[in-house]
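For this view, one protein chain was removed and the others were kept in their places.
Take a look at subunit A:
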Amino acid sequence: MFKTLLYVIWDGFLNLASHISGECPNQCALGYSQVSALFGSVLHVTAFKAAVLIQRWYRRYVARLEMRRRCTWRIFQSIEYSCEQDQIKLHNFFSYLMDHFTPSSSKERDFISRMLTEEESYKDTELEKLCDYQSVEVPDSYVGPHLSFPLLPDHATALVEAFKQKQQLHAHYVLKLLHETRRHLMQLPNISYVSTCYSEEITICGDLHGRLDDLFLIFYKNGLPSPEKSYVFNGDFVDRGKQSIEILIILFAFLLVYPKEVHLNRGNHEDHMVNLRYGFTKEVMQKYKVHGKKILKMLQNVFCWLPLATLIDQKVLVLHGGVSDATDLELLAKIERHKFVSVLRGKKRKEKSRPMESKVTNGESLPRSSSFPGSCFHPGFANAASTSSRTELSQWVRQSVQEELEKCRRQVGFRETQGDEDLTCVSSVTMTELELESCGTSESSHEEWKQIVDILWSDPVPQEGCQMNTVRGGGCYFGPDVTEKILQKHSLQFLIRSHECKQEGYEFCHNRKVLTIFSASNYYEVGSNRGAYVKLGPDLIPHFVQYQANKTAHTLTMRQRISRVEESAFRALREKLFAHTSDLICRFKVYDRDDTGNITLSDWATAVESVLHLGLPWRMLRPQLVRSTAAGMLEYKSWLDDLAVEQRSKEHIQSSLLEIIYRNRSNLETIFRIIDSDHSGLISFEEFHHTWRLFSSHMNIELTDDGISDLARSIDFNKDGNIDFNEFLEAFRLIEQSPGDDKTVALTTPHCRDGS
């Protein structure tokens, strides 16, 4: 029996050896004694070879997994970036409206005016009248936390506990808290100065994006803010995640309780225009149905008062986005930051060089403007041909403007100007006049606007120099030389910024001079990335703590985690592919002149990239997207049909219309929300029509009136002619799993797809 065993083992060894060395096994007869002598060493050698084999196989497996993980990451990032492109499209749309659209009826005027919402930085008294909390009564049945002012540390901890119990703070307290926060923030300078000598260490957290679990995890690991524990929160507290308002409440509460220890920086998402698109507005309206509007209005005026940057020990600069070659800390310190309620508006009217504008949404003032030559809306107006014509025009404008102003003031009553010469305005008409008068001041305000946008929206890149950030549509891409220049100019050691999601929660670049810190773990999907925070002691050496706030993420193996994230990424990718079906078919047909329905891998990859412009490694992604035939060709027709079936669609809507909706869904949603100024979720049928017509004419989409009616018919709307646009938009979302559920399927707001 021993002999047979030996021969079995020997046999196995020879087979292995043949695989490894590629030779034919030697058939040799071995003597019993020789075999037994060799037995020990043979077994050892065999075990060695077997181990090598297994290790080789396993390492290859892990490498493939790593490749998949990176591809998935690339997919998420490129889709996120393309969402930001959508933002630019939307703003082009608004510019287009303003350039070319002369409202023909009062209804259209109203409609347009509602799209261009007002925004102003109010004085205390006005605000208190508008967003007063006294009238908001707290019912006896309310079981949530009660706040009394001035806030005490106990209140803040009580809030944290309450939110852990999933309670909601009543609107009365929210409004009061926001008022107090605003009052406090108004006293703060643009750049906060922090010193490590007061507290042992300073903890800096990056983007939270509405993920309360991550904030709880940070507090759990690092401790709550206290006189011994300083914190800097580097912007982007809201949007995307579902608990943005809770995060704000907690942060503001701690800010009021420990004003010396807690510092907040403004991020690019602390901006109501961005909130419209990325989900914060929606969240507030859902949670505070009656008073949400007041809260949102109040928030506009709190965000604009958030400081722009923090300087630690005069050596480390903490800001949200980055810097540009024009960044000047002295200039930044002098800007009146509260005037920039939203930096995005300025960008839209770049030609006018106005950082802020407000339109009187009061329908009555606008009829005046329509009787103006449409040039009033014309952005090129200020840069009109010759100065002489300008001065003539200016006089005429000034006259009419004065009248208009009087009229407005009488009617509207409380609209006061801020009292500054250069930047206040009540109506667009006034703005035009001021612009004509003081071109110089308008230039400096443009400069200020640029400073702020650069701080909040820029990204570091490895290439030298400073280019415009075309992907985000604002700020710039800054290189190591720009960083070096800024650091030297202000004698700094390094920069800390957030704004970009990083796999490990943090990342150094520019020769360890720029640190990106990102605190929202599982940002794209459960298991997609870790979050991190950084601690700085007096030696200013950064210490990192990483985490991942999801129990399931820990119990999954690497393989399962990657598969899950991958699934999510590919779902998003397939939806994008579906949205461009007709373009893809056109492009495929170019390569497939014989109309066989097949295409080579190379041609497929080239075609898909030329349509989607996502810059992805399509050849690596192919196995997860489309099957290949035995001959190595891809059947694109059946593939696109399968894609269409996957998307939940209404059968009686034509497929081209469906594509249009998918492609522009995020922009449409933003427009709807803007129109729906009372945040009720309903817009009238007429407005719906208007929107579609405007949008399609701008985007050069062919859309017949019948098409629009078909669309409307497929939506359940009340007999009174209102459309619940939430329903409409939900109908065109995929069914997807919400993070944390393994089996259950629910309609949730996708985090990455369209950015909302």
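Just so we're on the same page, contacts are C-beta pairs under 8 Å (C-beta built on N, C-alpha and C of every residue); 3 or more make two chains touch, one makes a residue touch a chain; residues count from 1.
By definition in this document, contacts and distances are computed from a predicted model.
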Legend entry - Hidden subunit of the complex - UniProt protein name among "EF-hand calcium binding domain 2", "Geranylgeranyl transferase type-2 subunit alpha", "Mitotic-spindle organizing protein 1B" or "NADH-ubiquinone oxidoreductase chain 6": "EF-hand calcium binding domain 2"
Legend entry - Option from A:Leu601, A:Leu614 or A:Ala644 whose C-beta touches the chain left out: A:Leu601
Legend entry - From A:Phe48, A:Phe149, A:Tyr193 or A:Tyr220, residue that would touch the chain that is not displayed: A:Phe48
Inset, instruction - Specify the residue from the set A:Val138, A:Met186 or A:Met558 that touches the hidden chain. - result: A:Met558
Legend entry - Absent-chain interface as seen on subunit A, which is shown: 9, 12-13, 15-16, 19-22, 43, 46-64, 66-67, 70-71, 74, 462-463, 557-559, 563, 594, 596, 598, 600-602, 605, 617-620, 631-632
